[in-house]
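One structure coming up, written as structure tokens, with questions to follow.
This view holds just a subset of the chains, kept in their places.
As written, the chains take the letters A and B, and residue 1 is the first residue of each chain.
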């Protein structure tokens, strides 16, 4: 299996995991089967579509390559069908979600850098790709985005994106750079979950 | 009147109908006159703008051709002015909304196929165009999107988009293909409304 194949498999695993997170949120809101697939689809592919618009990959790969949408649809349907059993899998899902965050952020930062976007912009595009799907999922289901509330999530993505941008200047070869950054993001996220790390919160002004 | 004119008239009727749906939702939320026009505008043109970004039609036709925005603005203003009387028209509006869903989905799927997007991606783009405006309307007015809840709506659009993609391969001439698919989507939607068809809903896990 070539490096390219490894990356493709990793990408589709990320799509499946994010689709499952979106599908679960939609089931909990009692959406119908199509709503569950739709939210799963947006959670899995929304960030990547935005990224492709930003770096002028048109049509976005999520529409150009059928494997992306089929993977997202199948994962969402499995969640719809087998949801009751999924609670027991919650821990695995959180782990896989962290893996997806890492892979999406690292791969997208690299794609943006290779498309000629400057370093700061590439980091932001990479982070948006990683967190964008969860953001869309929360907006569609009427929640204030969890990623913006009390957890180390986007911060982990941003740190990993910066690592990719720094390595890209040195330069470190692409594939190890991407995989190491993905593992780094995933590790920070998992450790933060276990230790219940939170980023600081401002005290709102009592007079506001 | 040429086929092209027929399509343009149909397109603008769809814009007007979707603008009216957005405007009504905004009036119900007591938005001011500009808010009503804005929500009507987004509901009427939002899906098409996304579609054009996906298939690299830049600037999007909603900005390049003034008839689109003027139609959306006029329809929204009429709703703002004559809203009380509109309740009596509710049945007509639901019918016209179904017609708009059919026309937008079918025409957009065809546009995407002709722009070289593969079949699966074209169906998804067509469906997004058809349902996107209503989605944006519900997000802007603070509702969980109705299209994702308990009705056969997006499913009708997706089935029609698949019909367009299949016919495009055979190939069937463009205009009859598009119109037949639009009528099909509209019919499925109207029958579903009359019979109160719903797509299945998962039982949320009691332990979740």
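We adopt the following convention: a contact is a pair of C-beta atoms (placed from the backbone, for glycine too) under 8 Å apart; a residue touches a chain by one contact, two chains touch by 3 or more.
Fair warning: this is a prediction, and the values are worked out from it, not measured in the lab.
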Self-check item: Full count of same-sequence chains in the assembly - 2 placed in this view
Solution: 3
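Quick note on the criterion: only the chains that are shown with their structure count from here on.
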Self-check item: Between subunit A and its twin subunit B, rotation from the CA superposition, multiple of 5 degrees
Solution: 120
Exercise. Express in whole angstrom the distance between the two chain centres, defined as the mean CA positions of subunit A and subunit B.
Key: 29
Practice problem: Provide the residue numbers of subunit B that touch subunit A in the complex, in ascending order. | Solution: 53-56, 112, 115, 117-122, 124-125, 139, 143-145, 147-151, 154-155, 158, 198-205, 207-208
Practice problem: Over in the complex, which subunit A residues touch subunit B? Could you list them? | Solution: 26-36, 38-39, 41, 49, 53, 58-60, 62-66, 69-70, 80-81, 83-84, 86-87, 139-142
